[in-house]
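Have a look at this one.
Left out: one protein chain. Kept in place: all the others.
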């Protein structure tokens, strides 16, 4: 497989997980800060790692949320909560994932994750 | 619900997730370092958080592995890989969870998780 | 002891450590993001862990500030600096705790903790 | 050597790495939150650690950016990106340092670092 | 004050907190890996930060244990548990400090801290 093909696969997957508009918006924001960063995320992270077949997208979303919430990486947490909702995870799944990691990463990490989830859920409700 | 009931529920769940011998062994090790620590883990972590109904045990195992691998907490990582195998996660699920978090927590965190998983898998093979 | 009793004990302790209004405000914010999160914090974190007798509340506040500042968990840091002031810790105690951890968690973690402490102290001064 | 001499050396180095105005501004902000913190940073961090001769300032800036971006310490990251630009590191050097650590600290840490770098670069462009 | 005086003060404090033999042993181990590291720890960390007057040594030990346990820094955790026992903290104080941070840094961090504390306590018992 060549890199261009991975890039295409990553682009399609991002569009599926974010919707075409949000996918373009986040890619644009990456491109502005560094075209290489955009490339690596689309090609390698989305087009390769996320494209692996063994785990379904919903499970991948939940384990990714667990990791980035534990590490307190807010930009990635925001993006991954949004993607999770398109990957078959319900709001409760996201909340329960954050509650599950509370004893492991600490309640403060859980709290920050829940606060971000709630903000995203509220925004979604107001759009409807 | 009272705390004693939670304790009982946590004890049963730990036995299910670790087998009765390993459950007793890890509880003994906790008791020796601090009886309160054992109580809190059995009652609150196992008997309450792990006993929540929304996510299945396999998913909970995978998100927990993601969080503790990201944080580099080795005692908990070892225990949670062992429990995952009794919670319906195959070896591949564990490996794929660790690969999925590589771009998020870094390849070094993934590497340490995979090395620990391999050690546990090898031990299991030698027992058979 | 049953869980309801712990809950009551946790509620009283939170009111003592935050004042009744702030206690209600933070509990409301937890309830909105997840009623289970509120329950766990009030019952287990406040009603059980904070209610242990061996260390006094002032010492517990300072060690908690040290841990959450080291981890960079800002929501919990803000809350714990406010609680520390009601738990018998003076402003200097909080500042000195953050200076003490500077060589251990790094000056940047200390800096972020001091900046948050100063913001809280200034707000308190303006209320008077 | 006495501490006052180190302090003087640290002050000169900070002025060189930040320009006299920004150096005064950041020192003032430290003084307001804690005079001891200002002293330690100027005397020990700048006047001693940064004043060591083996590595040049550009290399020191890049390794410091790598460490604080990995740890997600935003106040220090902001300051160190600004100092790097006066220490002989070009914008590309900073971007490449952040890309280099992406596989080690994770893409989310890299993303947050790049977003901050871009903000600083934009501000600089608007001043010109 | 000059640096040599701080060094002397730091050396005395280390001897008080570790006993003369252990103080010499740990300083020797630092000297072997880097004489500058030894100097900075003795002069700045012990002779300056630990020598501040506002907080007593027992409280400083407990907040330091909280920070390094939260961060999972095992060499520093081992040293600080040993020093705490000479700084007026009883074994229960150390255990309670680690239990207090369990909900904040997570049970795995608490577990690793308790396991190390138990090892140190056992060694001490066997010497008697």
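A, B, C, D and E are the chain letters, set down in written order, and residue numbers restart from 1 in every chain.
Here, a residue touches a chain if its C-beta (ideal position, glycine included) is under 8 Å from a C-beta of that chain, and two chains touch if they have at least 3 such contacts.
What you are looking at is a predicted structure, and each value in this text was computed from that prediction instead of being measured.
Asks: For the full complex, can you list every visible chain touched by the one that's not shown?
Replies: Its contacts among the visible chains are A, B, C, D, E.
Asks: Touching the left-out chain: which of D:7, D:70 or D:115?
Replies: Per the contact definition at the top, the residue touching the missing chain is D:70.
Asks: Quick one: say which of C:13, C:46, C:67 or C:105 touches the chain that got left out.
Replies: Missing-chain contact among the listed residues: C:105.
Asks: Per the definition of touch given earlier, which of B:13, B:26, B:45 or B:95 contacts the omitted chain?
Replies: Considering the complete complex, B:95 is the one touching the chain left out.
Asks: So that we can see where the missing chain sits, which residues of chain A does it touch?
Replies: Missing-chain contacts on chain A: residues 1-3, 6, 36, 40, 44, 48-49, 52.
Asks: Using the document's contact rule, name the residues of chain E that touch the chain not shown here.
Replies: Missing-chain contacts on chain E: residues 30, 32-34, 36-37, 40-41, 45, 68, 71-77.
Asks: By the contact definition given up top, give the residues of chain C that touch the hidden chain.
Replies: Spelled out for chain C, the touching residues are 102-109.
Assume only the chains that are shown with their structure count from here on.
Asks: Stepping chain to touching chain, what's the minimum from chain D to chain E?
Replies: 1
Asks: Suppose chain centres are the mean of their C-alpha atoms. Which chain sits farthest from chain D?
Replies: Result for max centroid distance from chain D is chain B.
Asks: Looking at A-E, A-C or B-C, which one is a repeat of the D-E interface (more than half the contact pairs shared)?
Replies: Of the listed pairs A-E, A-C or B-C, the one copying the D-E interface is B-C.
Asks: Which angle of rotation, from 0 to 180°, maps the CA atoms of chain C onto the equivalent atoms of chain D, to the nearest 5?
Replies: My answer is 120 degrees for the C-alpha fit.
Asks: Please state whether the interface between chain B and chain D is built from the same residues or different ones, using more than half shared residue numbers as the mark of same.
Replies: Counting shared over all numbers used gives more than one half: same.
Asks: Centroid from C-alpha atoms only, then distance chain C to chain E, rounded to Å. What do you get?
Replies: From the centre of chain C to the centre of chain E is 24 Å.
Asks: Using Cα averages as centroids, what's the distance between chain B and chain C in whole Å?
Replies: 29
Asks: Can you pull out the residues of chain A that are in contact with at least two other chains?
Replies: 45, 68, 71-73, 76, 99, 102-109 - these are the residues of chain A that touch more than one other chain.
Asks: Tell me the shape of the graph of touching chains, choosing from line, ring, star, complete and other.
Replies: Graph shape here is complete: every pair of chains touches.
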